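Here the complex is missing a single protein chain, while all its other protein chains stay put.
Per-chain numbering from 1; labels A, B and C assigned in written order.
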Amino acid sequence: MAETIQLTRKDFVSDQDVRWCPGCGDYAILSSIQKLMPELGVPKEDILFISGIGCSSRFPYYMNTYGFHTVHGRAPAFASGAIVSNPDLSVWLITGDGDGLSIGGNHLLHTLRRNLNMQILLFNNRIYGLTKGQYSPTSKEGTKAKTTPDGSIDHPVCPATFALGSGATFVARTVDTDLKHMSMVFKRAAEHPGAAFVEIFQNCVIFNDKEWEEIEDKKTRPDAALKLEHGEPLVWGSSGNRKGIKMRNGIVSVIELSDDDDPAEKGIRIHDERMPTPGYATILSSLTRPDYPMPIGVLRAVESSVYEDDLIGQIDAAKEQRGEGTLEDLLYSGDTWTVE
Amino acid sequence: MAETIQLTRKDFVSDQDVRWCPGCGDYAILSSIQKLMPELGVPKEDILFISGIGCSSRFPYYMNTYGFHTVHGRAPAFASGAIVSNPDLSVWLITGDGDGLSIGGNHLLHTLRRNLNMQILLFNNRIYGLTKGQYSPTSKEGTKAKTTPDGSIDHPVCPATFALGSGATFVARTVDTDLKHMSMVFKRAAEHPGAAFVEIFQNCVIFNDKEWEEIEDKKTRPDAALKLEHGEPLVWGSSGNRKGIKMRNGIVSVIELSDDDDPAEKGIRIHDERMPTPGYATILSSLTRPDYPMPIGVLRAVESSVYEDDLIGQIDAAKEQRGEGTLEDLLYSGDTWTVE
Amino acid sequence: MATKRVEEVNDITIRFSGDSGDGMQLTGMNFTETTALVGNDVSTLPDYPAEIRAPAGTLAGVSGFQVHFSSRPSHAPSDYLDALVAMNPAALKNNIGDVLPNGLVIINSDSFKKANLVKAEYLEDPLPDLRERFQVIEIAITKLTREALKDIDLSSKEKDRCKNIFALGLTYWLYNRPMEFTQTWLNQKFGKNQAVLEANLTTLNAGYFLGETLEALPVSYVIHKAKIEPGTYRNIMGNQATAMGIAAAGHLMECDVVLGAYPITPATDILQELAKYKHFGVKTFQAEDEIAAAGIAVGASFAGKLGVCTTSGPGYVLKQEIVNLAVMTELPLVLIDVQRGGPSTGLPTKVEQSDLLLALYGRNSDSPMPVLAPSSPGDCFTIVLEAFRLAVKYMTPVTVLSDGYLANSSEPWKLPEIESLVRAPVKHHKDAETFSPYKRDPETLARPWAPPGTAGCEHRIGGIEKDYETGDVSYDNNNHHKMMEVRAAKIAGMVRDIPDLEINGPESGKLLIVGWGNTEGAINEAIKEAREEGMEVSSIHLRHLNPFPANLGEILKGFERIVVPELNMGQLVHLLRSEFLVPAERYSKVAGRPLRVHELLKHITDILKDEA
Partner (left out) sequence: MATKRVEEVNDITIRFSGDSGDGMQLTGMNFTETTALVGNDVSTLPDYPAEIRAPAGTLAGVSGFQVHFSSRPSHAPSDYLDALVAMNPAALKNNIGDVLPNGLVIINSDSFKKANLVKAEYLEDPLPDLRERFQVIEIAITKLTREALKDIDLSSKEKDRCKNIFALGLTYWLYNRPMEFTQTWLNQKFGKNQAVLEANLTTLNAGYFLGETLEALPVSYVIHKAKIEPGTYRNIMGNQATAMGIAAAGHLMECDVVLGAYPITPATDILQELAKYKHFGVKTFQAEDEIAAAGIAVGASFAGKLGVCTTSGPGYVLKQEIVNLAVMTELPLVLIDVQRGGPSTGLPTKVEQSDLLLALYGRNSDSPMPVLAPSSPGDCFTIVLEAFRLAVKYMTPVTVLSDGYLANSSEPWKLPEIESLVRAPVKHHKDAETFSPYKRDPETLARPWAPPGTAGCEHRIGGIEKDYETGDVSYDNNNHHKMMEVRAAKIAGMVRDIPDLEINGPESGKLLIVGWGNTEGAINEAIKEAREEGMEVSSIHLRHLNPFPANLGEILKGFERIVVPELNMGQLVHLLRSEFLVPAERYSKVAGRPLRVHELLKHITDILKDEA
């Protein structure tokens, strides 16, 4: 459709007042998505945002596309139903660390392994925002939140590691303050055939402020985050503080590099999004601060068959082989007899 | 308790008729557990078997211990409630590939990451037995089962990879036909502090016969399975067909070995259960037949704090710091006034 | 050998029973199909208690299949047996209690060994006693089968698998049934394996011919064709009819069906059947659990398709949060709950009318939803079509309460003529100018359905209360009350789409029996018998449980006593009392089996005697 190219960011802004707290990281994500939409060239009416419940899950109300704000944790199921019903849709699933990984972890697992075509954006603020500040499954051990006055005792789940363990074909990470990076990652996700899982480090100013400060802050980011790029070495750090990662027999080591060292020469691992099994990406996703950098960008992107394509393939094949079923076929098949 | 040492296998056999199909792999698992129990030296009354729903989940009825046959998929929650209530119990959770990974995947994820002390035995027959033969989340792609007459289109989940992605501290695999191996693995699981996840390859004679034949059959097993042992090289294969695994930068390669090659010399990876992050074990768990051997045994065993220990620690600390709360403290705290 | 006597009878009930591995379900189905083809009216009652195959020969492993056939129209499984086929002692023990005095009991004497008696928990040989009370026909079925097959090259294990076919052949002789249907069926089933096919055909004959020769069987029976409405028929089970109804809805409404389901007894067959219907355009999605299944169906509805879920009690409970979202967002959805014995896991393979109140009240806050219930296996088809029609017309979830008995029992079903089926193509809203997501149709109060893909109708909905006019999120107090009222009014208003009840019997009097769901056949039978005994009693049968038909209140007021037989602790009776303030009385049977005609008849008799 030619006219869709003329859409602008404003076309994607709905008439609803945005009701997040001033300073919430969600604003930047919203704006980055609204900016990206026209670039994708998909007509507005073919775009569907689906969410669960949480601050983040209010997102669909603010997009001037189709939107469905469902129930807590189950958005992947609604999205699955929508995409198998109409594979032409561009489906965006918006979820939070509570919505997606606490109550909704199982639906995420199965949607990822089935590889249904949708973008799954998980806003990870490591807290329950909407219910006002309880710890979430991604909260760091020892978090003092409203339900853990003495510090949380659960070991947190790492969203990317979990997604990899669930068989996700596309796993990426990005940061709410880095508009360019977000935009790049969202675009890659949109282009990926199948389920594309993106974790976004998002700041909740009210209940968990500065949780991601190191990576959100432009100044500290270069030394805290490793921006992954396919075919490029695992290197990060500001000038004078350059480092690289080596892997040997599954063991990771950090190598100091001078500004003009050739990483390849030093045996630094070259990033490969396309490793057939999730082991390598899991090594990356499990790296934690402060000993290691936090890898952001695309950790894994492999091709695999897409659920709804296969489903429709089976339906077409059945019609081909058995002929398109009619009501007569349906009712009058099997053993019948006639009473006169 | 001295007398518990005198218990025998028979003490663990309940008075209920076992109602699995003749030839079902569940029998061997039951018998191996009943045999192991006296060895653990835990009094019968302190043992609790908890299960969901499925053929496998009938297990508790056959154990002459405490048993709770709950609802489909939620056994981890009941088990969590029981162990935090009474940390002296030896809790065994019995589940199937449907119970544990279809409806129950989320509870498994959270129980594993919380590291509550229990043994989780997942009987993987890659089929729904009790409901008579529908495909399960572990069924191979293309499985023709009752609900997939044209072959299944989902990509299966790998139980061990999923458990690793969920932060499990102990992950192992064993086979229903190898009594010695099962016994070893179960014992290791029982000794592990925290959640010990064990996948058992189990044969369903009726609805998915021979699914694991290669590994179940004593003859083919040596060339199909790699028995992991901590500190030993990743080597398998019958005499004349010996092979080893090398890992370089996260890439796995299979090396042919002569019967008297020294694996270490050939650069074969030495198995290490105790790698701090799950990447290495994920590489192992993702190996698939026929290109690679199927690793069985303990993939990962690391120490980490146990949920109920920490919970009780916090309670003890609170009592210490604030004094054991009384009814007076409870009611008469805060601002009160008296009307006369 | 003298020619045997042939007796005419009107009505026979036979039960085939044996070990789970003995093929009793197949035997019963063959007998049923043959009997239906002959022109009798038939109604069946399968009974497979154990979900897991229990050890062979034990009581827990017994599987049975009952066939009631008649020269008169009859739609109830009968309470007692004229004949029992028992392949082993356990089958005998489990079933002998249902055989009429002096009834026929055919046993496989080869299986009455000590070991088997022990497995069946018989302390001593039961036969001596039974011979006094029944016509016990002892046949060495195993031996005779092996003999018949001695020239066929199969293992004896394989040969023994034909035992059930031997029994089937014998009953064909006994009731003068033709063997063609079964022969054709065997050909289809074993066509690829000649030896097995031959073995089965030979055994079928051997059983049949044994009937002719066996002295212990001096009589065979003829049951004439029933006078049945002209038309084309097939034998149908409720789950099959449900599956067909779902597929047919897609065609008649010209809109794809998307089924979200998770396996659960006794609903799984519907998913399994529909998975074979891909060429009818049906999409089936086996979800990770029932919640996801409901989400998938509602997601499909939002996307403009016909979302449907099939499940049973425990799964139906799990779906309620999502059903509530469909109530709030006013999306069409069909929920089929094949009820089973409860509470909790309960008696998963047994029948119960368990979930009526759950369907009405199982969601947080007031959340009105229409509820329908089929009254016979074939009616499942009709009710399902009705459910889809109402769901789309009124933009609402609709629940259909089927149950484990309707699901698995069968009856001859008169196939509807294709032209007679109402075509009601779905019309999505397309016009951007006039679109507003909660602008209601003034008559039906339904909101418009504009799925994604419709240019200019982009909109956002969710589970938070919405503004009456715009459909936007609204926290306004009075708006909330107004929305509550309009949601209730929409469902209540569906009454105009529901036919008035027809009353079976006089329009007023001493006693009215009110039924719903699977009990229709049994109630009608009991009423027929009561009338034959000179009693005056009327009945009505509800297929619409919410809203109730418009004339229900009027009818109830015409009777002195109202008795409501239910396979639960009194759920419909509760609703009738509350809504109409009539002293309806509960008549509860919660025993995992269909309503028993003679028990109800006795109750009717007692009441009418009371009154007299």
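Details
The rule is short, and it goes like this: contacts are C-beta pairs under 8 Å (C-beta built on N, C-alpha and C of every residue); 3 or more make two chains touch, one makes a residue touch a chain.
This is a predicted model, so every value here is computed, not measured.
Considering the full assembly, C:590 is the residue among C:120, C:590 or C:608 that touches the omitted chain.
Within the full complex, the residue among C:27, C:320, C:375 or C:454 touching the omitted chain is C:320. Only one residue in the set C:360, C:426 or C:445 touches the chain that does not appear here, and it is C:360. Between the chain not shown and the residues B:56, B:106 or B:208, the one that touches is B:106. Interface with the hidden chain, as seen from chain A, comprises residues 17-22, 53, 55, 58, 71-73, 102-103, 105, 128-132, 134-135, 137, 146-150, 206.
Taking the complete complex into account, residues 49-50, 60, 312-314, 316-318, 320-321, 324-325, 327-329, 339, 341-350, 352, 354-355, 357-358, 360-367, 462-465, 475, 477-478, 480-481, 484, 487-488, 568-569, 571, 574-575, 577-579, 581-583, 589-593 of chain C touch the chain not shown. Residue-level contact of chain B with the missing chain is found at 14, 16, 43-50, 53, 60-61, 63-71, 74-82, 84-86, 88-89, 106-107, 109-110, 311, 314-315, 317-319, 321-332, 334-340.
By our rule, only the chains that are shown with their structure count from here on.
Of the two chain pairs shown, A-C and B-C, the one joined by more C-beta contacts is A-C.
With centres taken as mean Cα positions, chain C sits 45 Å from chain A.
Chain C has its Cα centroid 40 Å from the Cα centroid of chain B.
Multi-chain contact residues of chain C (touching two or more other chains): 278, 288-289.
Multi-chain contact residues of chain B, defined as those touching 2 or more other chains: 102-103, 105, 137, 150.
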